[in-house]
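One protein chain is absent from this view; the other protein chains keep their places.
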Amino acid sequence: MEVPILKQGRFLIATIQAALSDADLLQLRRALIDKVIHFRSQGVIVDVTALDVMDSFATRTLRDITNMIRLRGADTVIVGIQPEVAFAMVQLGLTMEGVATALDLEEGLAHLQQRATVKI
Amino acid sequence: MSSNKRTANQEQRTAAQSTELLQELVAHLRQNRTQLREEWANRITEAQLLTAMTKEELFAEATSVYDNYVEALATGTFEALQSYARNLSERIIPRGVETHEVVGIVLLLRDVLARSLFAKYQGDFTMLNRILDAYEPAANRIANTVAVGFVQERERVIRQQQEAIRELSTPVLQVRERLLILPIIGVIDAQRARQLTEQLLRGIRTNRAKVVVIDITGVAAMDATVANHLVQTVEASRLLGATVIVTGLSPEIAQTIVTIGVDLGKMNTVGDLQGGIEQAERLLGYKVVPVAETASS
Partner (left out) sequence: MPVLQDILVAIRSDTDIVSARQQGRSLAAAIGFTATDATLIATAISELARNIVMYAGQGEVMLQTVEASQRKGIVISARDRGPGIRSLENVLRDGYSTSGGLGLGLPGVKRLMDEFAIESELRRGTTVTVKKWLR
């Protein structure tokens, strides 16, 4: 299942649906890099509100996405981690260090805007 | 070899007979539905069971139970009865119906039906015996199914209520916009710690909090497990985009945290709650101005 990626000004927003397989995640990674390059985006939001489980693979892939997008000079922020999912993640030992997180889309955009301003 | 075959054949015949008898029984129960149902409802009232219900409600429920009972006897399957039992329990538990009442009415029904069988077959003792042999195991299973369904539903409700009580006793306070305070007082065990974490995370989401101040001034001691939970709470809050400030950390608890291998330097700690709130306000961009300054002269 392909993850929809929308362009919002200088940012990209990828909204993940539930039931995301490993292959879907890898496909998302490639699609985001391609689009960041194509649109010269300054930031990416990955909205995981609908994700009911975040395991080690999802966490690793999100970290990969963040790092690869940083190589293009853009920032990534993960938004919408559910309370239960956050709880499970820390129990599993997945803290996503080095990856920016925010509560929701609004906060995510505020974060990216702040970062983009700082850069100038 | 041949005796095995005989036993197998006998078993087959008994099973077929049993089914036949049950079908006859079911037919009898359906034919006499009206009076048996009424007799049962009367006996329930006499025994002063289900007093929480009106007469009409009682009769309506009695009808459903009776029909489901007969259906279970007819089909030999109990899934429909199980879900009906749970459904019924969901409805009557909030009305204050207790377990002994539910068990009581099912046994009364069993009794009413058994007596009607006695009445019908009293002339033919052998037949009565055979039909009771067929009826009894099924009736037992039905009583069991309904009782267990009720008890399970009750247990679920009690668990829910306990959770609600625990939540009420641990308020997460919204002091300012985007700022939550969680004052923890008393003894925390692992169970309560988990519950606090869950509540806080939900609170962060609901209140869209950006900063949380967890005050543990009122906590005397903390073992490694609970200290772990505290650290996990801080990490989980960050995943929701919130910064956590821990205040009121005693030297002993600080030591426990270091012992479990956490770098205290990575945790945002402030001496007391007041200081913690001030720092939170700074993080949120509020300017804290003492009252005296505003009156300039």
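A and B are the chain letters, set down in written order, and residue numbers restart from 1 in every chain.
Note that a contact is a pair of C-beta atoms (placed from the backbone, for glycine too) under 8 Å apart; a residue touches a chain by one contact, two chains touch by 3 or more.
Bear in mind that the values here come from a model prediction, so they are computed numbers and not experimental data.
Novice: For the unseen chain, which displayed partners does it touch in the full complex?
Specialist: A, B
Novice: Out of A:L12, A:M54 or A:L103, point to the residue that touches the absent chain in the complete complex.
Specialist: With A:L12, A:M54 or A:L103 as choices, the missing chain is touched by A:M54.
Novice: Which residue numbers on subunit A touch the omitted chain?
Specialist: 19-23, 52-57, 59-60, 82-85, 87-89, 91-94
Novice: Going by the touch rule given at the top, which residues of subunit B touch the chain that is not shown?
Specialist: Interface with the chain not displayed, on the subunit B side: 79, 82-83, 86, 156, 159, 163, 191, 198.
Simple rule for what comes next: only the chains that are shown with their structure count from here on.
Novice: CA centre of subunit A versus CA centre of subunit B: separation in Å?
Specialist: The computed centroid separation for subunit A versus subunit B comes out at 37 Å.
Novice: Provide the residue numbers of subunit A that touch subunit B in the complex, in ascending order.
Specialist: Per the stated touch rule, the residues are 79, 81-84, 86-87, 89-91, 95-96, 101-104, 107.
Novice: Considering the complex alone, what residue numbers of subunit B touch subunit A?
Specialist: Interface residues on subunit B, with respect to subunit A: 197-198, 201-202, 204-205, 208, 210, 232, 235-242.
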